[in-house]
Each structure stands twice: as structure tokens, then as C-alpha cells.
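Removed from the display is one protein chain of the complex; every other protein chain stays in position.
Showing chain A:
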Amino acid sequence: MSDASATAVWLWLAIIASGLYHGINPGMGWPLAVSAGLMEKSPRALAGALLPLSAGHLLAMLIILLPFALLITLVEWQRQLQAAAAIIVIGFGVMRLVNRRHPRALARIPPTKLTLWSFAVAIAHGAGLMLLPIYLGLCAAGAAETGHEAAARVIHQNLAMALLVALAHTAAMLAAGGSVAWLVYRYLGVRYVARSWFNLETVWAISLVLVGAVALTVTMVQWQ
């Protein structure tokens, strides 16, 4: 296995891991699925809530990744873009560390609009930003494997990669969040909602800073 494909494996693992992490975080919505299931007295309603929650999360990933998918077709700027993305992620993490308040606008979203809620929450917490350096790393690894190709082809590859990354991440999130929701709904009881709810604000912000810092370091090392 080449260095590039070994890197790619690790990056894919990171995408799955971040999906699992987002999934088990109650702030990303699994308690809403529990509530929906209990309110309608039906496991189908639980599954029905997971779908819009996942769709909103997927959209929030794509809206961050897609512009970068287009930008990094400028292959000669790849390093600069990776560095810039890493710095944005670090900056957002630091901002979350300093300003812990939730945007008040989130409280205005009605409980029936789960897709919008999930999208807004993911954007507000920088969930998509967490994926960005990993995604750019994957694109870079891909480029190293295949060498320079026609710009049109690279765009296609990058867009496909963005979709794949967002889908894989969201699938992992759905699996983790759905499992927790089901366990709470079926076996553990709503008592577990409060019990399982740890304050991840700090951990989350530090995660962003760490992902950004690692990406920045790797980029700088490779740049030399």
C-alpha cells in the first residue's frame, strides 16, 4: 500500500469516527427521535424523525464541502487552501471556546421542522467544518495517486468525493444516533436522556481546534 492510500484509509476512518461522534452527541438530535417515537407511540415515528435529522446534517456537510470541492480544482493552490481551511476550523473552534452561547435563532425553529433544525444546529456548531480538513486531505491523497488530470475530471472527482464523504459521515451518524435513540426508546427509558447528556461544548470546540491543528501541521510538513 502506498503512503497516499494508507493516508486515505486513516482519513476515511476519521470520517466514520466523526460521524459516530456526532451521532451519539445529544445536541445533534437523537433525543428528538426518542421524543417523536414516544409522542406518537410508534417506532416508525422514531425512524421517521431520524430521516429529516440525517437529511439536515447531510446538507450541512455538503454546504461546507462543495465550495471547497470546486476551489481545489486549482491544484497549484491546494496547499494554501488546505492551510486556509485548517485555520478556519481552528478559528471556529476557538470562537466556540470563547463564546459558549447558542444562537437564539435556533430556539425559533419549530419542532416540526427537523431538517431545518438539524441543518442549523450542525452549521452553528461547525459540524461540517470538522470534516473539511479530512476531506481536503482525501482529495490531496487522491491527486497524489492519480497525478495531474484534466480540470473537468478533477472537478467531477472532487464533487463525487465530497458527496461520498458527506454520505459516509452521515450514515455513521445515523447508525450511532439511531442506535442510541432506539436503545433509549425501547430499553433504557427517557431517564437516560438526562443521564447521557454530558456537556460536550468544550470537548467539541477542542475537537475542532485539534482537527484543524493536525491538518495544518500535516499540510505544512508536506509543503516543505
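The rule is simple: a residue touches a chain if its C-beta (ideal position, glycine included) is under 8 Å from a C-beta of that chain, and two chains touch if they have at least 3 such contacts; residues count from 1.
What we mean here is this: contacts and distances are computed from a predicted model.
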| item | value |
| --- | --- |
| Identity of the absent chain, which is to be given by its UniProt protein name, from "Long-chain acyl-CoA synthetase", "ABC transporter permease", "Cobalamin-binding protein" or "Methanethiol oxidase" | "Methanethiol oxidase" |
| Touch with the omitted chain, as defined above, among A:G29, A:G56, A:P133 or A:G178 | A:G29 |
| Residue ranges of chain A at the interface with the undisplayed chain | 26-27, 29-32, 34-35, 38-39, 41, 100, 102, 104, 106-112, 117, 121, 187-191, 193-194, 197-199, 201 |
